[in-house]
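We show some of the complex, not the whole, and keep each chain where it was.
Residue numbering begins at 1 within each chain, and the chains themselves are lettered A and B in the order written.
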């Protein structure tokens, strides 16, 4: 370990935040760029399954809530791209990688939203799982990322409660058809939500180094268990069930036991074979490609304005 | 006193026009979710849409009260068919490219801004209150869309060309905003709607100045104008917008909550 590296690791160990201008190992920088850009892409791609229902939201109140949530997500995307840029990465290049299939985003967004209750379930389970990850990331060693996480977590928690409330209202006062929507939605999103924590620890390659750097602070399996433990009581309170016959309280462990995840599905979705991978990337790519002339015009106009000001000065 | 109910009816009708236009434009912007030219634009478009749908809800609430409470805001938004909608033809036009999206927004924002500016002084507290809140939001909308008119008009050759096409193709829907019918004339005398002449002059003044600064051609003053939105005679687009927007309320009529 070089002296710089040692100093860096000591700061990390002492829970002192690394800031953009500080020296950092190249691998730390690269890992962070990858992780933050994935996170940013996830916020933006994550707008699509909600955009799918925003034109069909059933009441003005729900429509406004969903619109506000989508707006927040665009905002999260922007903070995160900014945090990523403090590491010297270029937003356009990273987005390019996304569109070429070289960068990832959360696989959960490759599942379709098929009924209105999905707008509740996505808030409750998907944002819920994200928060479990993100709460830990608030203490991540890289300053800008940590601060972005603190702000994002607050809004995500709000979304999660709102999502749960949608489901609760439907289960309490909804018709039989509406209740069936909720259960159907949970059936579809349960397993994919559990997959959001990534492969089990034994198959998670980069984890050890990330733990030492405090980019990652808990293992995938730990986080998954935390999520399940907090979610099952909420599920029961809703009066719904999970599509997992093995799910039950284990008094000895003090945790819920649960069935084996279908890792085959997990890896297929990762490979691009999820129900919506192609559509999601195609939509994003089309937006950015068709927006090229708009961004060019904005730049050209800015340059002209600058020149005018210089000429006037 | 015999005039009173007729003024209430006129106001109810006028509130629906304000609400429907805001809602339908908000809906059109919702269609763009995930499809904007940059993430900043995603956020801005959804922000504008959110303001508009929020304003629509406020107007609907009041319209529903004036009606006597048989229907609530959701019923007004989700249970009327196209011929009952009173929105401007302009706002139901498809998003097109970003030049069309922005030209549509700008023409509407300019009208919206001057309309709200008049309504802020309405002798009806409720109207004045809703307008005051909306005016703050719309001041930003108008600034933003004016900026985009200039960016695209005076940006690149391509953007200029696209914006020329957009302005020309949407122009025919702007006359409707500036022509008062009996309902609006009646309300204007009571200070519950803007004076049509003043509104038209303000709108044209602003539009002329922004288009000029944006190096865009001004469409001819005597261009033929389409009419009908305010009295429920729409273009073929509205039916499709409503089919999508209203689906859940229509498909699950027994639902009491969502």
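Just so it is clear, contacts are C-beta pairs under 8 Å (C-beta built on N, C-alpha and C of every residue); 3 or more make two chains touch, one makes a residue touch a chain.
Everything numeric here is computed off the predicted structure, so don't read it as measured data.
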Composition of the entire complex, counting every copy that the file contains: A x2, B x2
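FYI, only the chains that are shown with their structure count from here on.
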Whole-Å gap separating chain A and chain B, where each centre is the average of the chain's CA atoms: 35
Residues of chain B touching chain A in the complex: 27, 30-31, 33-43, 46-47, 49-50, 53-54, 56-57, 60, 73-74, 77-78, 97-98, 150-152, 154-156, 158-159, 162, 244-245, 247-249, 252, 254-258
Residue ranges of chain A touching chain B (in the complex, touch as defined): 44, 47-48, 50-51, 54-64, 67-68, 70-71, 74-75, 77-78, 81, 116, 166, 169-170, 173-175, 177-178, 283-284, 286-288, 290-298, 300-301, 304
